[in-house]
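With one protein chain withheld, the remaining protein chains of the complex are depicted in position.
Labels for the chains are A, B, C and D, by order of writing; each one numbers its residues from 1.
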Amino acid sequence: MNQPVAEGLVWLIFFLPVASFFLITLFLRGRPREAGLLTVGAIGVALVVSVYALVQVIGEGGHAVGFSTHELFSAGDLIVNVGARLDGLTAVMLVVVSGVSLLVQVYSLGYMHGDGGFARYYAFMSFFTAAMLGLILADNLLMLFVFWELVGAASYFLIGFWFHRPAAAAAAKKAFIVTRLGDLGLLAALILIWDRAGTLDIAAINTEVVELVGLGVLGQTMLTLFALGLAAGAIGKSAQFPLHIWLPDAMEGPTPVSALVHSATMVAAGVYLLARFFPVLDASQFASDFITWIGVITAVGAALLAVAQTDIKRVLAYSTISQLAYMMFALGIGAYAAAVFHLMTHAFFKSLLFLGAGSASHATNTFDMTRMGGLRRVMPITYITFVIGALSLAGVIPLAGFWSKDEILIDAWKYNRAVFVFGLLAAGLTAFYMVRAIALTFHGEYKGGEEPAPGEHGADPAHPHEAPRVMTIPLCLLAVLAVAAGWVTFGGEFQSWVLGALPEAHEAKFLWNTGVFIGSTLLAAVAAAAAIALYIRRDPDPARLRAHPAVAPLHRLLERKYYADVLAEDLLVRRVFYGGLAKAAHTFDALVVDGVVNGAARGTFVAGWFAKFAQNGQAQTAAAALLAGGVIIFGAVVIFQ
Amino acid sequence: MTISLEEYLIVGAILFAIGLYIALSKRNAIGVLMGVELMLNAVNLTLVAFSRFTDTGVALSTQVFVVFIIAVAAAEVAVGLALAMVVYRNRQTVSLDRINLLKW
Amino acid sequence: MSDFPILSILIFLPIAGALLLALIPGQRVPTDRLFAWVPGDQQARAKWLALVVSAATLVISLVLFIDFDHGRPGFQYTDTFTWIDADDVGFTVRYAFGLDGLSAPLVLLTTFLTTVAVLISWRIDLRPKEYFAWLLVLETSVLGVFTALDLLVFFLFWELELIPMFLLISTWGHGDRRHYSAIKFVLYTVFGSAFMLVGFLILGAEAGSFDMRDIRGADLAGAVLPLQAVFAFILIAFAVKLPVVPLHTWLPDAHTDAPTAVSVLLAGVLLKMGGYGVLRLLFTLMPDVGADADLALAIIAAVSIVYGAIITIRQTDLKRLVAYSSVSHMGFVLLGVSALGVTGLSGAAMQLVTHGLITGLLFVVVGLVYDRTHTREIADMRGMAHYMPLLAAATVFAGFASLGLPALAGFVAEITIFLGAFAQHEAPTAVALLGVLLAAGYMLYALQRTMFGPRDERWSHLPDIGAWWETAPIAALVAAIVLLGVYPSIVMDLFEAAVAPIADGLALAADSAEAAVSGGA
Amino acid sequence: MSDVGFHLAFWSLSALTIGGALMIIVSRNLIHAVIFLILSFIGVAGLFITLSADFLALVQILVYVGAIAVLMLFAILLTPRAARDNEESLMRYPAMILMGLVIAAGVFVALETDWGPMREGAIGTQAKIIGESLINQYVLPFEIGAVMLTAALVGAIALARQDDEDLPIHTDSLIEEGVLPPPDGDAAAPAGPGDES
Partner (left out) sequence: MLGETNLLGPQLVLMCAGAFLLIADLFIKRRGLLAGTAAAAVLGSVAYSAILLADGKVGREAFDGVLVFDHFALFFQFLLAGAALVTIAASWETLSRIPSRRGEYLALILFSVTGLMLLAGTRDLIGIFVALELTSLSQYVLVGFHKDRLGSEAGLKYLLLGAVASAVLLYGMAMLLGLTGSTNLPEIAAAIAGSGDGQFEALTFAAVFLIAGFGFKAAVAPFQMWVPDVYTGAPTAIAAFLSVASKAAAFAVLIRVFFEALGDDLLSADWSTIFAILAALSMFVGNVLAIQQSNIKRMLAYSSVAQAGTVLIGLAAISAGRGELLGASGILFYLAGYTVSNLAAFLIVIVVHEKIGSFQIDDYRGLGRRAPLLAGVLALALISLTGLPPTAGFFGKLYLFDTAIQSGLAWLAVIGVVNTAISAAYYIRPIKAMFIDEPAGELARPIPSSWLPSPPLAATLALTAAGVLVIGLVPGLIIDVAEEAVGVLLF
């Protein structure tokens, strides 16, 4: 085989963190330092291999490297394979995931230092990284689904890492269940495509199945349903409306987890999934429109919510939702390359922002921005990197975020003006809330942070200080990426890598539209200025503004997150389902289903109780019964004969 | 009209039924025994009537049967009266309405 | 190995062990030559003997499993002689046992879980001798069911299982309702199997033999009752055992009140007898009816899955919750069976094994928690993970396996069932998908309330698992679940080969029915 | 016997038999009832004669009237304190219905059945033939009948005889019945081993 990359090497990317997970679980439970270093080492090697793979794939023009698949098991017609798929998209994702993961692991060495569950943390981190890498490498839908679920489980464990906090435990549960609701769609899609098309292979679905639909052999409805199933999975995993409610709660997890899992990688898996099946999406107009409008609604809605948050991680969480929505509607309108591009840049700057927020809280023990303030003086590195990340997010030229966001907007301008308007609006809001976050966190007076909860490890909030170097170095590296990662778009370079993964040839080029550039930059500048006026200069006073009758209802709506949580959790789940349907079913079970059984038993008993009185001990009763029996039988025989 | 088998059989049936009624309705154990004796007599009458009228096989075996029935009746009465006496010794009564310690 | 009655030895080894246990002298006789080689007092001897016997059985079955010829269809290691020969009156009972791809994994599961059950009962102090003896009797009866080739022998072992189960639940169970639960279990099973017996007898009368291999080829058209009725009769017994809604209400009671080890065996092995029966008997012997009954089965299955899961969510008793989850999970077996194809049938068989392992593990950990806390109320527990991290980890693992996390055994079975069943029944399968979501709901709810949350000083004195008899079975179960989840071929190949003839029979029956319809039209 | 005479004999004897039986029902005194029973027995004996079964008629008189009825009388007289009434219990209503049904069934069977060819004359010298068949064809039943009578005799004696061990049993019973006072004023009489359920 003359392959650019040996298959074993690709598998190595996956198995390194797997090994790290098992080694920590089995042997290093009591040795946190070794556990951390092992994880960092394993992921570091994985990163190196990933980069090598990317380079090789680029050499192939981004086309898939033809690894053969391996049969895992079969049951009748069902043949379940395991195989690796390596193409431009995969390789980029591999590098992004292992890269961010490596930096986060290094950061965590400092951030999680002294935590009682340090080894457990790294075990799960390894587990997550492995699952995420597996998800990317999967060459068929079933395998993808397997890892899809596994990253969900990893997310559960990492959100609930501090399981002694009831909020964390609840958030973990919520995250898993809400995403699983979306996963049902994915599962249904999987079942449907296997039943109708008889294959689970990604390449086959993207090429042959789409072709067969085009030829009318397979139904268009089937394809649309399949695409909608995929979309459901993506909506759950990428926290899109209406399944977005889990992600803000998921911020209960350690901050590096939020940085890696809940901003850079796992939540992006939804986008990755849709990108992976872009040809399918492309072939179904309805599904594309669906995704587009889900994305648009989410992008604006989440951005608005980010404005009203006081918790810095929640601001970032809603920002993540909004940015993922950007990618979603980009896919919906057909901007495949732009979506993947934004996915990559977002991974860098958003993890940077999270890690920065973590760094701030490392000093203050809180994520509540109203308890921070003025940190730029004591934490200069954090401040600078955070600002870089924020600018990148806000789409300031020439930072990475600008290029990717701009490309999406240009595509939107081209294909769908309504989407473009909303996209622009979301971009403006982004600039506003990021500036607000910077202002509240790093500017103004220091509000004193929060004392650590009794019995818990924490910093001394009275004297905030810069984070140790093990944390700041990853911040700096990520800042570099947040600045420079976008430059790979020049000349359509990045686009050519990922477009090579598609079955049909596409022209890869660098997009530039000066009008869009000016519009988006102007809007961002205006929004930023407004935020600066409000939150840094405090004129007008935001508190008074909030109380203004015109703003108050809106603010309350945002503060209550559009009442989505209330609606979903309290009304639907607790009242209607748990208190209504389930209670009724349970009562039915106890009273009717079991009641019939016990009733039959009791009925027999009662019948015996009555019948025994016929045995009244009176001899002649017995004699009469004997005679009566005889005469009745005789009569019956004679009559019926 | 000649008197034939049917008449005897009917008389036997009536006698059997009356004996049955006595056996079922009398409170006194000895009364019940009387009823049983009447039933056996009815059977005897039926048998003898068969032996007189029917022309099948060995008619006399029916009469032999009657002899055995009479013997059995005597034996039953003897044992029955002895048992009634034992009951009386224990309970000072032979009323079947009261001899119902064993029930349900 | 041709004539060596290895299978008989396997089946009867446990009951022989039980007899040996019964011979252990009581406390009054301090020593006895016969048992001098076993150290310790009566209790210690009882458990060691039980362990030795169950482990030996496990080893034998493992050897059989490995030695089993994968390529050869049909039964292997058959052990047959005529037991009751009343041939001229059509009442011939054959002592016939055999192992095929369907039964081999289940036999291994049985011996494995019995060994687990023995270990997990290590601390039992109430009449240990009898306890372990009954456990071993139970093992024999289950092994007999899984290997019997004669309907009446099958029935014999099926009924035999009641006696140890009744005594184990009623004597060693927990709570005041254990007597009620035990009697309910027995009556329910007897009631179901009574109908099964009628079905068996009708089949046997028509085929002239009770041997499954003979009945399979026989023409059953002239049976005294319509074959549909026979099918329904036999199905009642299996439906009770599985259990499916609405015949499930014995299960939560029995599980909740049974001692831990018995819950493990009940959920892990005894429920499997129902699914095994459907595959081995109903679909093999009466494919015509089976091919017609599939929709009904699928609907029952979907109802069981969703209804069971919804009720599980309302449970406040941890063990009861796990018990009710079995109703939902065993519904998957029926769903897979209703698919009629190789995929669905293999999935159903797989679900038998995986559910056995997973629910077995769940009951083990729940039982260990109960042994420590003496409460099963979810509301009473919280934060167990602080004091019993390993036990909590095992519990969480089991919970995730139960909710069908991929790469663990349960997922393999469920996905195979879904893929198999969807081809045949789209709507019921779609409904059944909800079960996956609901499973996540109740499992995570339970884990959150019991294992997580703030520290609770009431439980601070509780020791984590540490003794070898606690860790070894858990580790073994975890390993098995992971192994089957990652590399299911170990048993899936066997199942696939074993159910292929069944599926062929069903397909043939369906074809001929179709031909009849089109021919008539 | 002439036809008229035969008719007369049959009807009067039937009337005697059935009337006697009915009088047993009506009579309120047990001793009277035995008298009517004897009348009924005699009626049956007469009917036997009309059926030419002279020997059986004789046996009937001897055994039933001579032995059974007399035995009953003795038994009644030996239990003076027993209520000698011959009342009917509540069972009389179902008994009446049953009586009606049995009569209906009997009459139905008697009339509806084809009893086959009828014999003309009677068989003679029955006593001899019966005796011969008792020692030939029916010797085994005869033998068993002898054992049966022995058993009945022995049993009746064993029951009627008052053995030493019986007295305490009867005393206990009578105490429990409340006929005798409990010993030593101990109200709670010890429960017998055969404690009623």
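Convention: a contact is a pair of C-beta atoms (placed from the backbone, for glycine too) under 8 Å apart; a residue touches a chain by one contact, two chains touch by 3 or more.
Everything quoted here is computed from the prediction, not taken from an experiment.
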Key: Displayed chains contacted by the hidden chain, counting the whole assembly   = A, B, C, D
Inquiry  = For the chain left out of this view, which of C:Val198, C:Leu403 or C:Ala439 touches it?
reply    = C:Val198
Message = Which parts of chain D face the unshown chain closely enough to count as touching?
response = 105, 108-109, 112-116, 136-141, 144-145, 147-148, 150-152, 154-159, 161, 163-166, 169-170, 172-173, 176-177, 192-197
Note = It is residues of chain C that touch the chain not shown, namely 83-86, 88-91, 93, 127, 152, 155-157, 159-160, 162-163, 166-167, 170-171, 179, 182-183, 186-187, 190-191, 194-195, 197-198, 201-202, 204-205, 224-225, 233
Message = Could you pull out which residues of chain B are in touch with the chain that's been left out?
response = 16, 19-20, 23, 29, 32-33, 36, 39-40, 42-43, 46-47, 49-50, 54-59, 61-62, 64-65, 68-69, 72, 75-76, 79-80, 82-84, 86-87, 89-91, 96, 99-104
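Rule of thumb we're sticking to: only the chains that are shown with their structure count from here on.
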A-D against B-D, pair bridged by the larger set of C-beta contacts = B-D
Task = State, to the nearest whole Å, the distance from the C-alpha centre of chain B to the C-alpha centre of chain C.
result = 63
Chain centre separation (chain B, chain D; CA means) in Å = 5
Ask   = What is the distance, in whole Å, between the centres of chain C and chain D, each centre taken as the mean of its C-alpha atoms?
value = 66
Note = Expected list for chain A, residues touching two or more other chains, is 618, 620, 624, 627
Sites on chain C at which at least two other chains make contact = none
Contact footprint of chain A on chain B as seen in their complex = 20, 23-25, 32, 96-97, 99-104
Key: chain B partner contacts - residues on chain A that touch it in the complex   = 612-613, 615-620, 623-624, 627
Key: Complex contacts: residues of chain B adjacent to chain D   = 2-22, 24-28, 30-31, 33-35, 37-38, 41, 44-45, 48-49, 51-56, 58-61, 63-64, 66-68, 70-79, 81-86, 88-97, 101-102, 104
